[in-house]
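Read the structure below first, then the notes.
The complex appears here minus one protein chain, its other protein chains still in place.
First chain written, first letter: the chains are A, B, C and D, and each begins at residue 1.
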Amino acid sequence: MSGILTKLKDKLQSYRVPGYRTKFEYKWTMVVDLDRCNGCEACVVACYAENNLPVVGKRDCDISRRFSWIRIERYIEGEYPDVKVKFIPIMCQHCDAAPCELGCPVYATYHNQDGLNVQVYNRCVGTFTCATYCTYDVRRFNWFTYKWDSPLEQQLNPDVTVREMGVMEKCTFCIQRIRVAKDTAKDEGRKVTDGDVQTACMQSCPTDAITFGDLNDPNSKVSKLAKSPRRYRLLEELNTDPSVIYLKRVMDEKKGHGSSHG
Amino acid sequence: MKRRYFLKFIGAGGIGTGLGMLFGQAIKPPGAKLIPYLIPPEDVIPGLANYYASLCTQCPAGCGVLVKIMDGRAKKVEGNPLHPVSGGKLCVRGQAGLQALYNPDRVQGPMRRKGARGSTSFEPISWEEAIGEVTTRLNDLSAKGESDKLYFLTPELGGHLGKLADDFMAGYGSSNTIKYDLFDYRNLRYANRASMGIKAIPHYDIENTKYLLSFGADFASTWLSPVGMSRGYGEMRQGGHTGRGKFVQVEPRLSLTAANADEWVPAKPGTEAVLALAIAKEIVDSGHYKGSDLKTWKKLLSPFGLSYASEVTDVDKKRIRHIAKEFMSTRPSLAVGGEGISGYSNGVSGLVAVNILNHVAGNLGIKGGVQANSNDLFGGNDADTVGAGIQTLINAAKESKVGLLFHYNNNPAFTTPGSAKAADALKNVPFIVSFSSFLDETTALSDIILPSHTSFEDWGDDFTNPAPGFQVATIMQPVVSSVYKTRSLGDIFIGIGKAVGGTAKAKMPNDTFATHLKASWKRLYAKDKGMSASSFTFETFWRETLARGGWWNEKSAKKRKLSVSTRSVARHVSKEPAKFEGESSKYPLYLLPYAQAGHLDGRGANIPWLQELPDPITSVVWDSWVEINPKTAKRLGVKMGDMAEIESPFGKVLSPVYVYEGIRPDTVAIPIGQVHKLYGRYAEKRGANPLEILPSTVDTRTEVYALNSTRVRIAKVSRPGDLVKMDVYTDELGRGIVQTVPTGGQFKKSSHH
Amino acid sequence: MKNLIVNFIILVIFVVTLGVGYLIADQYIGRAPEQPINFSHKIHAGTNEIPCMYCHIYAERAKVSGAPNVQRCMGCHKIIKTESPEIKKLAGYWERQEPIPWIKVHNLPDHVDFTHKRHIKAGRKCQECHGPVETMDRVTRVASLKMGWCLKCHAKYNVKNGRECWTCHI
Amino acid sequence: MENISYNEVNEDVVRTMTHTTWKYWVALVTCAVMATVLWGGAWAYQIYVGQGVTGLNTPTFWGIYLANFVFWIGISHSGTLLSAILFITATPWRRSIYRSAEAITFFSVLTAALFIFVHMGRPWNFYWTMPYPTTRQLWVNFTSPIMFDVFAISTYMTSSVIFLYFGSIPDLAAVRDRVTGWRKPIYTYLALGWRGTEAEWHWLSKSYTFFAVFIIPLAVSVHSIVSWDFALSMVPGLNKTIFAPYFVVGAIFSGTAAIVTLMVILRKSLKFEKYITMMHFDKLCLLLLVMSLLWSYINVVEVFSDWYANTSVENETLRYRMFMPPHSYMYWLMIITNSIMPLLFIFKKLRTSIFVCVVVSIGINVGMWIERYLIVATTLPRKYLPNMWHGYTPSLIEISITVGSFFFFAMLFLIFVKVWPSVSIYEVKEDIGIPMRKGFKRH
Partner (left out) sequence: MNQPVLGLFKYVDSMVEAAVMLKDTGYTVTVFSPIPLGAELDPIIVRKNYIKYFSLIGGIIGLLFGIILTLGTAAMYVLPRGGLPLWPATPTLLLTYESTILVGVIFTLMGFFVIARLPYYGKKRFYTPKVALDSFGLLVEDIQEDKIEEVEKLLHDYGANEVNRVEQP
């Protein structure tokens, strides 16, 4: 009896909030350097190619049903000629305290041991709760059964499920690639090392704005970047504890020109 | 309960279960088939991806790519991490190239025209028949002694394919290979050769520069080598090893690249050259330039005084002086000139002005500046010369001097200005052979289509231009078996050449292009010391090269001194501003057609991913638009999304309005690439093509169309617009979404003065 | 009145058992489809004791175990038992250079990402899932291949992350 | 009501069940056909093609279906209020109207529950929201407000069905005694062999008290839980502590208004003037007035708390709701119907005017529907990241299903008045009084 209780206690405590991420083997984290990002959207196409995202057409784009799991948000401020355009790539933030996970009634979205917010397509019943609760608007819904004009379907990545109608989906941090890396690492009897896993967006990013890795590994690139003084997280005041760390863009917000040198 | 009932219940239950089981078995799907390999390929494990190194041909930059192949299908294109240009990265168009391979609207086999020209009615024929017909035509032409009437219209053909085509043309007896791309770099080549005497496009070392001054170079999306330059940009900003570089963009429209700049200088269209020279004059006057020819420079630049420049360019005097001061004091600095300066009627002069600026600031031939490239390895590739251009072809066609036209992979009927009337001219050509894989506007005019492979199905190579300071040769190899009945362009030439016979046959020593390519590389291997030193035999070298994706040797980088002499540039320096068609009273707005990130000159318009990719700045999808400053829009009474009619002296087009703060009030801009009449289901009947209303002004030296050379007027039309843009709101509302830190502290680290 | 009720109850029982029967059929009755060639595992794996991996060459290395390629079959059957009508069928496929369209017995839904490699590397025997194939003339599915069946085994062997969804679904 | 005899009550009530005019059949068939076509047809199409036929989009994942869901749940509070609360407080005028009110509760909860399935992406997997042990070793997520809904609504539905049925047992027995033919066995079964002995009556009233006691907190919790569907999210404009009381008050408000409307119809069509008197309307309208004031107060508090907070997110939601067409039109219409029009009920004369009652109560229901619609349609399109903002316009399919739901409800209610004693026979008799030799003794 006491054995069961101890086991239960371990089980229950192992998932409790404070610092639980450090207890597990990996903590996948993405660092996005906004000063490097030039808004070219190569990441968006990479994501389309990697994750079998459908193209929805003009009409559905018009009512905001575009599928990109990663999107570049642009904020334009100022008036001519002092115009500033700011880019920020936004993908699922894989919050440690994810509002979406609270909402799903059937446990189709949950937190895995690597700190990922996992979406289980075949469990989803489509109540939209997760998407409504998501504060970053990163969840996408399969409004229809999307079709690929033949032979475009030959491009579909067999490692990633083609989602059916009525299912919610979102950025997975390219979990299929994480799995391949883990599989290889297991074969070689080691841990996944820094650089083994490249998400599709990170891989394509020409300016190297996106870095992905294990935050639990103190020597990984993300761990080092995460200590940057420019670090911030999106809508941090909501306490969602995202796994995506942004590095602030270096720019002079104040109006006027000619005085921006030190 | 009565026993009778009990038995009934039991019976019902039993029958139910039985029927249910039968039903369950009956409706089970017959089962997927499990098709094994007949003979298993050696390097394939089912379900595991293989990566093959190849070359991206979506734009002329020549990035090395890895293609992910699973079960014989191309799944993804990624940058080749070993490749010095792409470095494992890839831009939108490169990645979307896959959808050109698997495009449902590809020409699926050789076809012969059935109906009238341009009626798109074709009948499929066999390859033998097609090549036979082309051969007959060629033989007819040469029998008449008019071999020279064969024209070959092509974009820059990289590497040995270009050479093979040249061989064929030479063997047949024609010298009329016309190279055309709407956004080729003929002006740049010409200007560089005129001012610095170099043939190959130099390496603009953005990575190591500290101060980048760009004149309309949209390198983040389209200019020159977007991937290589963006990599450099990232390193320049936060590379860590040099401190953060500063970036100033001179451009009338805030392009994607300008949006990333620290400062945006919206100079008046067509006056960028004046601004560059004014900055150069400031530098020369300040005593920064210490060359022996200081005096001649002073004299040459003397007309470009600050007050003159400020008046012409609409840029503050103080600001010009400030940029000049920063440009010379920040070492190394770099000025680049892109489409935004070469696209005017005085484009060559503008690019020469940028070279002068680099010269007087001392940026030529240094790390972080402009570095010379050589193309010794490939040796005298014609790609580096500026030969006859499209206008020659159009004129020849108009005068019925074209007897037979070979046409490959560019689309002059779409990508030439409307007033050049390229399509009409092509209709004069008696017989057109198209090697294009898509039924676009030009291919529709052809009499016979011999569809060629896409880059994923074909062999090939490219001697990357611009190279990153040393020579890069990238190999393209077929990574999938051809999706349709298409053939390699090289094989088509070899086939035709052999059928034609004579010298043309003699010039085709190999049976297939694959063997031809290998043989050619064997010659390179024998010639180049670096190559021969890297492997014992050619076979091992070839295998390694295919695996690596090409050949490059960083050690081969040669430091070459570059300089601009006053003598060579004097004739290009003039106070005369760029010419614009249309009187300013009648047509008050400058028109800037520009290459959109996704579609470039329109070739990406048939790719659904790129159509659905929001424009990086405006976020418009599946459409094109006209960018108008809010002040101008208010004056014209148009709102975001309204339809507007843009009229130039050469015609009018309809386009939805995008009200954009980042454009000069006296300027409007339209992206090029949409409104295809033909180009597959994803491209057709959408948006506005600004080329239709452009004058056919060319720089006679380079035959490059000056795209930014007309004024327009804009009127609202009552038709409702259907602009679809993904960002309805672009105001951050102070929510701290994109957080920033001021540049001050960042610059201190790097400042040397 | 009473008859009405009785009939109603009979109807209910019938409908319910129909469903139950369907589920039973789905869950517990193995598939044993007729194959294009009457291949017998009993002869090959049972009598002749050919190891599984000899033919299913990818099982250790990839997600799929891989049906043996025709070349491999012909490797032996060029000499052995060439007179048998079934082998003649095989030879016919080889001559026509056609792959044999075997029918899948163990068919998983699309959203399941099962990998043979990990299971073989963890020391599982083929028979644990596929049943005593070496005794079957025609391969019959012995397991339901449903998620509960998978999980039972994962629980039995105390698999690390054995109950995480992403272990099988991505 | 002393001038009505006991016998007459039985006769009147059973007459409504056995004597049917052609008008009734026309109404029933119309409602059934419209419900089938507008709801059933549209829903079938939606299931077949996908949720894409709706106007839902990426930030606005919840639309008119959720508004309908909350609306119908709100309507359901009528029964609880009139039946349970007024029973506990021994308010005599509840007796002739509570039965219909309870029926409204059941039918509207049923309609609301169906809307959960309507708005699901894969409704054929609805049973996955039930906690049942599976071989997959999967379990539902109890932290989800949707799970609270599943529990609360199924509990509420079960309890209100029991409440409705339990209170009707003596009446079903009375009906059993009067009907003949095919109805006889049905009501015999339904009446459970009720005889009306003193012991049965005793246990019935004791149990009934318990049901009433149980169902009041349940009703309050149900609507609080429905409010938490929204309030537990972090969406600006939804994440509010006041939502639970706001929803409960709104529910009682709209439920009462629905009862007023239905009572007028019932009174006219079934000739129940004797039982549903002007006194009832007077009281119900007073109740409406009180609820209106309460609702207005909470509404103002909600707006003020946003206004004082003065953050970008809250301001934007407010601005979007109050000042940006088309939602601003709806918002101010809601204020007129819900806060201003009920003020007419200050005057007794207007309280007892059937016309005014109908107009105002229908107005309130329209206003309350708008309130629910605005809750989803003006908050979700204005979440944190302005770049993703996108408005929401319901599609034809959604409107069709919404309209269909009203016909569905009407159909259920029409069936109800035919198969169930829609006025409580024994309680009306109680209302008449206990016959004593000295005359009637009133409770």
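Definition applied: a residue touches a chain if its C-beta (ideal position, glycine included) is under 8 Å from a C-beta of that chain, and two chains touch if they have at least 3 such contacts.
Fair warning: this is a prediction, and the values are worked out from it, not measured in the lab.
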item: Partner chains on view for the chain not depicted; value: A, D
item: Per the touch definition above, residue among D:Asn3, D:Thr180, D:Thr197 or D:Thr241 touching the missing chain; value: D:Thr197
item: Residue, one of D:Met17, D:Ala67 or D:Leu218, that touches the chain absent here; value: D:Leu218
item: Candidate in contact with the missing chain, chosen from D:Thr18, D:Gln137 or D:Ser305; value: D:Gln137
item: Residue of A:Cys95, A:Leu152, A:Cys205 or A:Val244 touching the missing chain in the full complex; value: A:Cys95
item: Hidden partner interface residues of chain D, rising order; value: 5-7, 10, 131, 137-139, 141-143, 147-148, 151-152, 154-155, 158-159, 162, 166, 169-170, 173-174, 177-178, 188-189, 192-207, 210-211, 214-215, 217-218, 221, 225, 425-427, 429-430, 434-438, 441, 443
item: In chain A, positions touching the absent partner; value: 8, 11-12, 15-17, 95-98, 101-102, 107, 110-113, 117, 240-241
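Everything that follows uses one rule, which is that only the chains that are shown with their structure count from here on.
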item: Distance from chain C to chain A - Cα centre to Cα centre, in angstrom; value: 37
item: Averaged-CA centre spacing for the pair chain D and chain A, given as whole angstrom; value: 42
item: Centre-of-Cα separation between chain B and chain A, whole angstrom; value: 31
item: Touching two or more other chains - residues of chain D; value: 384-387, 390
item: Multi-chain contact sites of chain C, meaning residues that touch two or more partners; value: none
item: Contact footprint of chain D on chain B as seen in their complex; value: 727-735, 737
item: Touch list for chain C against partner chain D, complex; value: 1, 146-149, 151-152, 163
item: Contact set on chain A toward chain D in their complex; value: 60, 63-66, 71, 73-75, 90, 99, 101-107, 123-129, 131-133, 135-137, 139-145, 165-168, 235, 238, 240
